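The complex appears here minus one protein chain, its other protein chains still in place.
Going in written order, the chains are labelled A and B, and every chain counts its residues from 1.
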Amino acid sequence: MLAVRDLRVRFGPRVVSHIPELDLAAGEIVGLAGESGSGKSVAALAVCGLTQYLGARTDGRVQLGDVDLLQLRESELRRIRGRRIAMVMQNPRASLNPALRLGKLFHRTLRLHGIGNAEARRRAVTSMEEVLLDPDLLHRYPHQVSGGQAQRFSIALALALNAEFLLADEPTSALDATVQAEVVTLLRKVTADRGTGVLFISHDLAVIGELCSRLLVMRAGEVVEGGETARVLAHPSSSYTRELVAAVPRIGAYDG
Amino acid sequence: MAEAAAARSARPWRLVTTLARRDRPALAGAVVVVVIVLLALLAPLLAPHPADAGSATHPTEGLLAPSSQHLFGTDQVGRDILSRVLFGARTSLRIAVEVILLAALVGVPLGVLAGYAGGIIDDVAMRITDMFLAFPALLLALALVSVLTPSVGNAAIAISVTWWPWYTRLIRARAAAVTSTDYVAAARALGVSHLRIVFRHVLPNSVAPVVVQMSLDFGGVILTAASLSYLGLGAQDPTSEWGLMVSQGQSLFLTDWWVVTFPGMAILITALAFNLLGDGLRTILDPRQVTRARRA
Partner (left out) sequence: MADHTLLDVAGLEVAYGKSRAVHGVDFSVREGPFGLGMVGESGSGKTTIARALMRLFPASAGTIRLDGEDVLSLRGAPLRRFRRAVQIVFQDPDASLDPRMRVSSSIGEGLRMHAVVPRAGERERVVQLLEEVGLPADHADRYPHQLSGGQRQRVGIARAIAVEPRMLVLDEPTSALDVTVQARILDLFGRLRDERSLAYLLISHNLAVVDRICEQVVVLYHGRIVERGPTSTVLGRPAHPYTQMLRRAVPELGVPAPTRISVPTGAPPERGCPFAHRCPLVADICRRTLPELMPAGGGAEAACHRIDDALATWSSQ
């Protein structure tokens, strides 16, 4: 469903992110792991065609189904973003317009993509229920819901548009452990039920280990390792991956 | 990251070079400001007829058009306008400096106190500030100066009274933000006294917008002072002050245009130059503007 080839993002002469190959099938969750400065977030933006706003040059191919996103004009990209690609970002409340009630935001977004009034309202309710949120919350403003609820709302929005590809950039980093667990369970459910493909970006190897069937490890803009999650985490071939795995604090690994 | 750019460019020479690269109009403004300051400082040496700037009069040479002897012509009582314009620069700059310093001396401490202390002190301080802000500045200045005897000094005082609340508002917001940072909390945890915290941490980190505003205000104050003098409530004859000169020459505009035009131009150019300079400073010192400028 999503095929990335030879993706390079440059700021001036410097390549800040380089992904030679990345494939995502429907219903699959692939992880992009790395620390700050690894280029993973930039790669994520590139996949959505957003790097031009940073003043960066992007080369390569990002194939979503039959279209190459990097070759599209802005107007065409806008139609695809939201409809076929949905994004869930790190700070849930920062990505929601604080002046709009959640229901209004939902409604507007759906209408923007040509969905009729009645249909929009119906989808709003079903999507909220699907993410286990009380549809009543649609009457609230973003600052009146918790971080976890806001994050689930973003996912609900993605679902309502039946996006085939969901990009999640550190969606759980700002959340408590129990809330994080809820979001993770939800993402898994969504991909299973609807066949949405998820690209999950995180510095938290443990969460990636839980959620993703395959992953890429990035460092300083380059991919240092990739493959099946279980294999990579159990037997990392790159020394950096080994360092990352060793650094993850574990419960019960120490005495007293 | 933007904070970094701000800290880096705080060093004086860097300021100039950054300005030169990023903001051409600001550089032009800076150059003109420097020229004006120099002219003001050197007025006694540069003015062809320095006595004319004071009380000297030459009734027989009244209203002479610009010539090689009087580059800007003479006014109704024969005084060399060029000399008066040069000395007028001294007057204007002096007023601007007095007003801005006085306003900052009152406004900044109050704003820092309000932002740092919070609570009831903040409320009281801001209500007082709001009261002063509720009056239109020029009207308040007019009212004050008509109570005192019109003069340059009193005009400066009157304008200062209307000017300080802006600095208070400006710095209070930043001071409050700085006070809630972890580094101020760390200082408190170390037991550093309130006074030291304010001077070492709060003040240096909140003063930037005020400095920018102060440079922008030079133009505004000069204009306000000129307005007061124009209305007869600031500088009095025979003091050389641009606004006063405009007032004295305005009725002669159609016949002896030079009497009002040169002082008028002086006001315009000076105010514009300070404005451009202030804008440039803001571009450098405001972290968000830095990114915008870089993208451009």
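Going forward, contacts are C-beta pairs under 8 Å (C-beta built on N, C-alpha and C of every residue); 3 or more make two chains touch, one makes a residue touch a chain.
No experiment lies behind these values; they were computed from the predicted model shown.
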item: Of B:45, B:120, B:147 or B:190, the residue in touch with the unshown chain; value: B:190
item: Touching the absent chain when the full complex is considered, from A:2, A:105 or A:133; value: A:133
item: Residue among A:14, A:73 or A:250 touching the omitted chain; value: A:250
item: Residues in chain B touching the chain absent from view; value: 1, 3-4, 7-8, 181-183, 185-192, 200-201, 204-205
item: On chain A, residues whose C-beta touches the chain left out of the figure; value: 35-36, 132-134, 146-148, 176-182, 184-186, 203-207, 209-211, 233-234, 243-256
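Keep in mind that, in the parts below, only the chains that are shown with their structure count from here on.
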item: Chain A and chain B: spacing of chain centres that average the CA atoms, whole Å; value: 51
